[in-house]
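Of the protein chains in this complex, one is absent; all others appear in place.
Think of it as A, B and C in the order they're written, each chain with its own count starting at 1.
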Amino acid sequence: MLEFILMFIIIVSAILALIQSDLLKAAILTGFSGGAIAVLFQILLAPDVALTQAIVSAAIVPVFIALAVKKTRRDDN
Amino acid sequence: MKLYDKFFNVAKRFKQIFTSGSVTNSEVSGILTAELLLIVSIILLVVLIRHVNILLCGVMTLLVAIILIANMPLIPKFKVEQEDSLNKMLFYSIITLSIIIIFIYWGGNFV
Amino acid sequence: MAYTQLAVLLTSGLLVIIGLFAAIFIDNIIKKVIGISFIEEGVNLFIIAIGYKTGGVVPILIPGMDKSWFATNAAYPLPFGLVLSSIVIGASSLAVMFAIVMVLYKKYGTLKTSVMLADHSHGSVNDE
Partner (left out) sequence: MMNEWIPLMVVIPMLCAVIVSAFNKWSKPIKILVVIVAICIPIIPLIAQYGIHYFGGYAPMIDTVTGILYHPSITYIFNILQKIFIFVLGIVTFLVVFIYVNKYKKASGQYLFLIFMGTSSATALLLTDDIFNMFVFFEILALVQVGIVAASRLEGNFEMALRYLILGAIGSPIMLLGIGFLLATTGSVNITDIVSAIQNATISVKSPIFLMSCGLIFFGWLYASGLPPFHTIKSGIYSKAEPHAAALLQCFTVISMISILLIMYRIFHVVEFFELLVVIFSAIAMILGITLALTQTDFRRMIGFLAVGELGFIGLGIGLYTQFAITAGLFQALNEMIITALLFLGFGAIVYTTGETDTRKLGGLLQYHPKVGLMILLGGLAMAGVPPLNGFRSKLMLIQASLSCGYPELSLLAIIVSIATFVVFVKMFYTIFLRPKPKELEISKNDLPRSMIFAMGILLIMIVVIGICPNIVTYGISQYVGGILL
């Protein structure tokens, strides 16, 4: 059952990240989606990929986005 | 004489849209060559349809030739579509992707 | 749980479509890049789902395991190796994109793609 919940989280947080007007929230939601994918990888029998994905997608990519937002602007226009 | 005038309006239209300085001889010759090259080569590409059906090829060639010559200053219209804008590039690349997929998928299944 | 693989494939397809939609239709450049990262993640998820085997085990051979049982039951490990390098490449290209976005923001003062990455060649000719 867990995997279906995870898939739901992935899709919903991806959509929410894209309709957010605050870009910092979008960064956090991207991290949610990436972390859920990492757990899904663990369920799909790929623990090594899950570790990498957890580091890259749930931590590094949101930090990149947050940095870019901090150096530019936070609102969506 | 209408067609002739139309032909030499190409350079004038081009100048209006894209440049601010004076138009030189070499530029006019370049644009006219481009215009002719575009018409001739597109018609030549259409002739490739003869490998499918000869009658269709004749009809299509005439049709394309008429359409191209009727819209004579082609280059200004054509160049607007070939800009450096990212949105246009993305649009055309996605269109191409869908055309390729449709073409290969249906073409591969039905022959 | 036989539907797991199918559901994962569907999810990856949806992620790719969401990402493509964002990359084409959203004007904000940072959101465009986020969309691109979704495309990459969707493709990775798809490739991982190929290697999945229902009721299988993790493809690590632990001493004492029966080899023929392992060969029939382990998931296919080749796609996992591919995804590892693909994740790293995707993250690095994302980093480059954000770096260039920061540079361009200083120049234009906006995140709109239709301003930032429009065709600037005619404008510069007219200004001179």
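Everything that follows uses one rule, which is that contacts are C-beta pairs under 8 Å (C-beta built on N, C-alpha and C of every residue); 3 or more make two chains touch, one makes a residue touch a chain.
It should be emphasised that the depicted structure is a prediction, and the values quoted were computed from it without experimental measurement.
Participant: Checking the contacts here: which visible chains does the omitted one touch?
Facilitator: If we consider the entire complex, the absent chain touches B, C.
Participant: Touching the missing chain, which residues of chain C?
Facilitator: 16, 20, 23, 32-33, 36, 39-40, 42-43, 46-47, 50, 76, 78-79, 82, 85-86, 89-90, 92-94, 96-97, 100-101, 103-104, 107, 116-117, 120-121, 124
Participant: Name, in rising order, the residues on chain B that touch the hidden chain in the full complex.
Facilitator: 14, 19, 21, 24, 26-27, 29-31, 33-34, 37-38, 40-42, 44-45, 47-48, 75, 78-79, 82-84, 86, 89-90, 92-93, 95-97, 100-101, 103-105, 107-109, 111
Heads up, the rule we're going with is that only the chains that are shown with their structure count from here on.
Participant: Please work out the Cα centroid separation of chain A and chain C, and write it as a whole number of Å.
Facilitator: About 11 Å, centre to centre.
Participant: Quick check: how many Å separate the C-alpha centres of chain B and chain C?
Facilitator: Chain B and chain C have C-alpha centres separated by 36 Å.
Participant: Where the CA atoms of chain A average out and where those of chain B average out, how many Å apart are those spots?
Facilitator: Chain centres of chain A and chain B, defined by C-alpha means, are spaced 44 Å apart.
Participant: Hey, what residues on chain A touch two or more of the other chains?
Facilitator: Residues of chain A never touch two or more of the other chains.
Participant: Over in the complex, which chain B residues touch chain C? Could you list them?
Facilitator: Against chain C, chain B makes touches at 18-20, 83-87, 90-91, 94.
Participant: Contact residues on chain C for chain A in the complex?
Facilitator: 1, 4, 7-8, 11, 14-15, 18-19, 22, 26, 28, 30-31, 33-35, 37-38, 41, 44-45, 48-49, 51-53, 56-59, 75, 80, 83-84, 87-88, 91, 94-95, 98, 101-102, 105, 110-112
Participant: Mind pulling up the chain C residues that touch chain B in the complex?
Facilitator: 20, 23-24, 113-114, 117-122, 125-126, 128
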